[in-house]
Each structure stands twice: as structure tokens, then as C-alpha cells.
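To keep things clear, I will list the structure first and then write my remarks on it.
Excluded from the complex is one protein chain; the other protein chains are retained at their positions.
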Amino acid sequence: MRLELRINGSVRSLEVEPLKRLLDVLREDLILTGTKEGCGEGECGACAVLLDGQLVNSCLVAVCQAAGASVVTIEGLSSSALTPLQRSFVECGGAQCGICTPGMIVAGQCFLDSGAAATDEAVREAIAGNLCRCTGYTKIVESIQHAARETR
Amino acid sequence: MFDKPPTMKHADNSKSTVGHSPPRKDGPDKVTGRARYLDDLAFPGQLWGRTVRSQVPHGRIRSIEFDPRFDWSGIVRVTAADIPGDNIVQLIEDDQPMLAHDMVKHREEPIALLACADRERLEEALLHVDVKIDPLPPVLDLLLSTHVFKSYRIEAGDIKPAFADSSLRVVEGIYRVGHQEQMYIEPNAICAVPREDFGVTIYGSMQCPFYIHRGLQRLLKINDSQIAVIQVVTGGGFGGKEDYPTVLAGHAALLARKAGKPVKMIYKREEDVAATTKRHPAVLRYRTAVKPDGEFVACEIDVVMDGGAYVTLSPVVASRGVLHASGAYRWPHARIDCRVVQTHTPPNGAFRGFGVPQTLFGCEAHVEKIALELGLDPLLVRRKNALVVGDVMPTGQRLTESVSALPVLEAVAARSGYAAKREAAMEAARLPAGSARARKRRGIGLSLALHGAGFTGSGEAHLKSRAGLELTASGARVLSASTDIGQGTITVFSQLAAEALGVPLSMIEVAVNDTSRVPDSGPTVASRTTMVVGGTIARAAEAMARVLQGYVAQTHAVPAGEVCCVGGIFAARGRSLAPFESIARRYLDERGPLVCIEQYELPPGVQWDDAAYRGSAYPCYAWAATAVELEVDLDTYEIKLLDLVTASEFGKAIHPVLAEGQIEGGTVQALGYALLEEHIYVDGRLLNTRMQNYIIPTALDVPPMTTLILENPYSRGPHGAKGLGELPMDGPAPAVAAAVLSAIGKLIPDLPISPERVMKALHAA
Partner (left out) sequence: MIPVTSVKTLPEAYALLQARPPGLRVLAGGTDLMVAINARVGLDRIGHVLDIWNVRELRGIALQDNFLRIGALTTYTEIIHSTLVNTQLPALAAVSREVGAWAIQNRGTLGGNVCNASPAGDTLPLLLAADARFLLGGPRGERTVVAEEFFLAYRKTALGADELLLRVDFPLPDAARLAYRKVGTRRAQSISKTLIAVRATPGLREVRIAAGCVAPIPLRCRRAEQAAMSGGDVRAALQLDISPINDIRSTIEYRRLVSANVLLQLLKNMGTPYSLPGRP
């Protein structure tokens, strides 16, 4: 099927199979490889993107359901300079191997955008769908809290 | 000692050297999605590879048939018959075939390989390979196995009189731990690219490029110049990408050579979990003789580990395990046995801790049992027996420096509020059963751990690791085969080189990890990277600094002894002479390349006798204590972690934020081991192969953590540094067991301490 997606602000027209995963469309058709695959079943959150502003696992979204929608990936969060959240991840040690990091930052940005108070519990709940095996989460929580302090 | 340093302190880039925490060098690429992992790389004309597996745990292959009715055009097929060289996975023993041809010894054993450009057709093709196997009875229980891969015995003193001494108390216990999956978020991934010289270039996610480099030479019958192995950004390893990538690279290379095209193999999660190596399960028996006041006199320890179908790394896992089985304590008399046996399950291998999380769980849980049976506070028992400088370990090694068992123990006891919380838990337990009794019970427990840094015994002497750096026009480039798999190798090596050269961190780059270009600094394992390889790089940088100082002395007519480089500027007698880069450029123009490579040498006095199993198993040890406070729900038997305090001493933190990251991350892996992670096998088949059913901790399962770092420099480590990576994996599980004991009065001797096990313990007659 032919469909249009607004990817990171620009409209792209694509010819794709309707049940193709949004994840594969991003990685294969649009060469946006910042979005990662960790499990293919919505468990790990490595493939998290924003779909019409909402956090989703792109491995569970059939691309036909994203037709006409706006998609923001890790590549769309920053242009030349790092965002405050990305800077926090670098400075606070929020990224180790880095494979969960794009999804984690998309989820963290979604939390920051929600305007909720960045308590330990609230941040942990916001990233509970993003598995990280390296950091033990402490420095990720700190990174998000640090960015929250910087941006508010 | 310092508390958690404020994490933003390091934002100041000038503070980039040792002991400070500059932003990690690969950070910007990783937070923007620009970092390219294997699956992100495009290889023109590339095919996808898949593996046909046994599906039978033990048997003899009768036939491998490719369905003649299926259209095989465009599909490359490989079996053992296609292997030009030795059909083995090279490691310690040559017992594991790259592709099985007669016998299969585990259910996931690879038998044939397929490659195709179209993934859908490839999946279809897999269904048209018919492997017929005559099954044989499998051995699936480690205690029933009679095939011993390797056994060890350590003896000190004479245990017999102690166990016969009626003034001593004999305490016995049996402890069990199961498999643990590394569950790196990026599965194993390799791409093999065939070359015109009939060689192959391997790109992949890996810890040990030279394992593959050497393994593929034998497999493909090619020479050293016909292979290059390039590590790409690697999404976690934890030991799971130590030896297994050799298998995957072998498979991809066989397919690529036959196809004449690049072949990418990326395991799906289910395949990765089912087929690749895991932590060894173990059964541990402890029998100890102790004085009524808690002083340890003798231990008799027997450990059996499950190696799985092939030897792989089992002998060294068992070796490290047995060497840590008596824990961080003095035992005047000891007999410690360990054997690792074969079962018809996928081979077990390296996982952070490497045998120690198993034996230290046994040891520390047993210390709790000793305290329980003697009616003593387990903290007092640990305090009474903890190793100090001058003590002798069961192998005869005398500890001479950098020993911090007591300081880490005391730091954790004080910070966690152990005494008051333990008293409160005991108070609650004394309340009469009745309606007023809370449905939740709190407890606190602690553990003490040590972890030997570097390869065991004569390992480092055999390795002769080489690493160094080369001068560039803009600074220097670190040359090593040690991989950054997230732990921060690139940043730490750069800091060590920058410090020695007297240049800012930005002037140090790290060479692409390509076996055709970098020296073999040994595998990235065994908590050896900073201490062994980092130390070697620091020495090479010092050598380079001396060469350049001599050169500056000559060109600027000043005494060589007075030239130094600070902040990237050469100076003498307080006068600036020239920036480092301009000296580097002049040197390269006039004298040509400057490459300084050093080889690691074991410190003098570190001797190991492999035959007698005596001597200094490790040049030094890192130390950690962990306190866990938790709450047990008496309705659901669920355990909620409330607080966790660790204190670690690993000589010197080169980069405190990265070091804390190692401690926190390792601790959470250990909490998963303690509470959640369990593999369920039926007839040799692993049932939970998905992230949905192999349960690792989420952010909500992790308690607030206090991470204390104590410094006690080791004279032979770079800036005093010892190994850290594995240490945090060792102690948390027994600390959880101790805390559960404190909460409900029952010592649960098996991992994980699942609600089901808590229920059984509470309702046992």
C-alpha cells in the first residue's frame, strides 16, 4: 500500500506492506537505524518512538496504522546540538552499551514533555517499559531528573 | 573514601584525567542514534544466514536431507562437509564441532546453515531441511553425570582433626543455583565478508576479536593475513559475547565463502537465549567446623558445576569458582573440591563473575547458616573471620597489600543502619502470631565478597598481552584489542594515555578494533581490562612521553630531564616550548612513525603452580560488601527491595562515574539472579526463551542504591587500580538471602529466591 508518514517533521511517501512493522519501515525503508530491536514483542522498549506524540513500541505497530501520522525517532529529537536530556545521559553516565539508549531517551523525553514532577518513582514508572541490562537504571533515572531540573 | 561524588562535577572538561569523570567518548553517538551496531551496517549484496539445529538433546545423525521438491535456487547450503579446515570451535579443548556431523550433544546443536537474500524465503527453506537423528538417552541432571570435564582440589592444613574436635560446632548446608542468561539487549550479531584472497573479514558484536581471528584460521585453513576481525559497537556482552561469537562468525564465514557474498547472521531473541552460553548451574555443599564464638577453623567444600555439552570455558569458570569458594575469610584448614561435568544441554560459558557468583552464594549463605546455628549476629561472624593483610589463603597465597574486607564491611554496616534494622526485624519476629501482626515483614542482610583481578593463575603469563599507542599528527591513538562493550574501555584507556602523555583527553583517540591492525591485548574478560591492559597502555604512553621528551630536549636544546608536557604543552624550567601537536608533527615528519607497544608482565613474586594448585591465583583482589533491606509480603510471598548499600574497594577509580555504573549495573544483574531469573528446561529444551518470560529487573524492580567507593591503591595497578567489572555481581544474591532470613527466619538455600520458594520455606513442616 502507499501511505504517507510525517517522519521527524518531514512528510515521506512510501510503498509498503500494510502489516510491516513500523520498526522495519524506519530501519529498512527510511534508513533511520537509531531505533533498535531487542525483542520483537513489546517487552524491551529499544524500538520506542513517538507516534502522534505518544510513546509506542514500533515493533508492535503495523505501518498501516501509522498512515498519516507523525513519527518522531531518536534522530528527530536533536538537530545539531544535543538536547538537554541527551546531554544529561552523556554527563551522568546514563548510557553504557547504548543499545537501549535511543528508546530510553525517547521514553525519557516523553516523560519530560508530560510535565510531571520528576520524582524517583515517577521516572521509574515512565521507563519501566524500557529494559536496560548495563546500568541498573540508577544513572538513567539521574539523567532524566537532571534534565528535568535543567529544563524547568 | 568518598561518597557518591556529585555526578555533574565532571562536566568541566579540563578535569578529564584520572580520578575525574569526563563524558564518555562514545556518549554523543550513543544518545543520538548515530552509533552503528552490526544490524545498522549495510553490506552490498549481503545475504541473511540461519541455522538448522538438532532439536534432539543427544543422538546420532542418520541423515540431513534438503527437500528435493523445494526450490533451493538462491539459497546457499552448508554442512560439515563444506568445512575446509578443522571442524572445531577453538577454545580450551577441541571437542566442540562448528557443525555437528555424527553426534549431537544438545538440542540446539548446529547441523546445517542456510543463507538467502530474502528473509521470508530463508524462513521457508528452514522448514525444508530434514535432519534425522537416532536419539540416545540424554543426561540432563548435573548430579547424575559421570563425565567430568575438569576437577580441582585445594587443600590447606588438615581438616580431619577439626571435624573430630568436639569443642567445635559442625555446620552443614547444601546450596543450589541455576542458569542465568546474560540478556544483553543486542543479540549476537556477525557479518562475514569474503575476500579475493580467499580470506574473510568479520564484523560483529563481540568481546574478544582475537578468539575469532585464531578460530577461523583453523576452521577455514587460512593464514594470519587472510583474516581481519573488526569489532563494531557492541550492545552489551557480560561474558555472553566472549566465546560464542566464534561460533557465529564461523557459521557466517562458511556461508559467505560458499556464497561469495557477505552473510549477516543476527540471532532472534529466542534463538539467542536458547542456543548461546549461560552462567553454569551449580550444587554446593559446605561442611564447616567453627568455634562457639564464631571463629572459623575448617571448611570442606564440594562444588559441582554443569558445563553443558562441551568443555568451552568450563575449566576456567570452575577454577575461578573454586578459588573463591572459601570467600573473604581465614580458614586455617580447608579442603575445597570442584568438578564441572557434562550434561546434554547447550554449553555454559562466561557470565560476569565467572563461577564466583555461584560459589560466593554458597559461601555467604553458609556464613548466615553458621551465625544462625550459633545464635550470633552474622556481621560479627564476618568481622571475626574477614581476611586482613598478612593472612594466608587456602592456596598458600599471603595477602600483602590492598586488602579491604573489613573496611567495606564496616562502611556498609554503618551506612545501611544494619544494627538497628536487624534489631527491629528480630523484634517483629518475636511478636506473637495474631491479628495485629503485619502482613509484611522487613529484614536486612549483608554479604562480603572478593574478586581476583585478571586471569587466574598463570593465565596472564601465558597471554603475554600487548597494547600501546601510536603518535598521530593531532595526539596519540591507543592500540589494543580490548573492546568497549559499554563498560567504558575507550574512555578509561584514553584517560590513562592522556594522563601519562600530559595531554587533554580530546587529543587521544582509540583505534578501530581490527585484528589486522591492533596488537593482541587479550580478551576483554576477567576484570582485567583496566588493570592489565590499561596498565600496559599507561606504560606505553610513559615510554612515548620519554621519547618525545628526549626529542624536545634535542630540538629545543634543554636538558631532557627537565622537559615535561602539561595540558598538551611541552615545557622546561617553567617555560612553554611548543604544543604537543606541533612536536608530534615535526617528529613524524623527521623521524617517521612512533609506535610504542608494551607487554604485560606479572608483578614479581606472583607465582602459580598449576599442577599443585598452589600459589598466588591472582595478583590482587577487589573487595565489596552489600547490604539489602527488603520486605516480604506474607500473602503473596513477594519480596520488595527497599534499600541497597554497597561499598567497593578496587584500588582506584580511574573514572568514578563509569565505576559507579559498573557497580550499579552489576548489582542489578545480581538482584535479578537473586530474585527473578530462572530457566525452565523440559527434556533438555529451554521453555522460557523470550524477554516476556525470562524475567530481568525493570526500573521499578530496583531499589534506591547507595554506592560507596573506597580507595586502597594496589602498587602494581595503573594509579593503583585493580579490576572491578565482575565484583558487583558476586555479593548481592547472598545479601538478599540474608535479608530474607532476617525477615522471615528461614534461610532459602536456592536461587532465585522466588515467591514460590519463599512460600515453600514458610509452609514447610
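Labels A and B are assigned to the chains in the order they are written; within every chain, residues are numbered from 1.
In this section, a residue touches a chain if its C-beta (ideal position, glycine included) is under 8 Å from a C-beta of that chain, and two chains touch if they have at least 3 such contacts.
As the structure is a prediction and not an experimental result, all values here were calculated from the model.
Q: Among the options B:D272, B:E410 or B:D701, which residue touches the chain absent from this view?
A: Of these options, the touching residue for the absent chain is B:D701.
Q: With the missing chain put back, one of B:N223, B:T400, B:N693 or B:S715 would touch it. Which one?
A: Among B:N223, B:T400, B:N693 or B:S715, only B:N693 touches the chain that is not shown.
Q: Thinking of the whole complex, not just what is shown, which of A:Q65, A:S79 or A:T151 touches the missing chain?
A: Final answer for the missing-chain contact: A:Q65.
Q: Quick one: which of B:V148, B:V566, B:A612 or B:M759 touches the chain that's been left out?
A: B:M759
Q: Using the document's contact rule, name the residues of chain B that touch the chain not shown here.
A: Missing-chain contacts on chain B: residues 123, 270, 439, 634-638, 640, 676, 680, 687-688, 692-693, 695, 697-701, 755-756, 759-760, 763.
Q: Since one chain has been left out of the picture, which residues of chain A touch it in the full complex?
A: 1, 17-19, 21, 40-43, 45, 48, 54-57, 59-62, 64-65, 67, 107, 110, 121, 125-131
The rule we apply is simple: only the chains that are shown with their structure count from here on.
Q: Could you state the distance in Å from the CA-based centre of chain A to that of chain B?
A: Each chain reduced to its C-alpha mean, chain A and chain B end up 29 Å apart.
Q: Contact residues on chain B for chain A in the complex?
A: 7-8, 10-11, 21, 23-24, 26-37, 39-40, 182-187, 233-238, 268-269, 485-488, 657-658, 660-661, 664-669, 690-692, 696-700, 702, 704-705, 707
Q: Where on chain A does chain B make contact in their complex?
A: By the definition above, chain A touches chain B via 27, 32-41, 43-44, 46, 73-75, 77-78, 82, 86, 89-102, 105, 120, 123-125, 127-142, 146.
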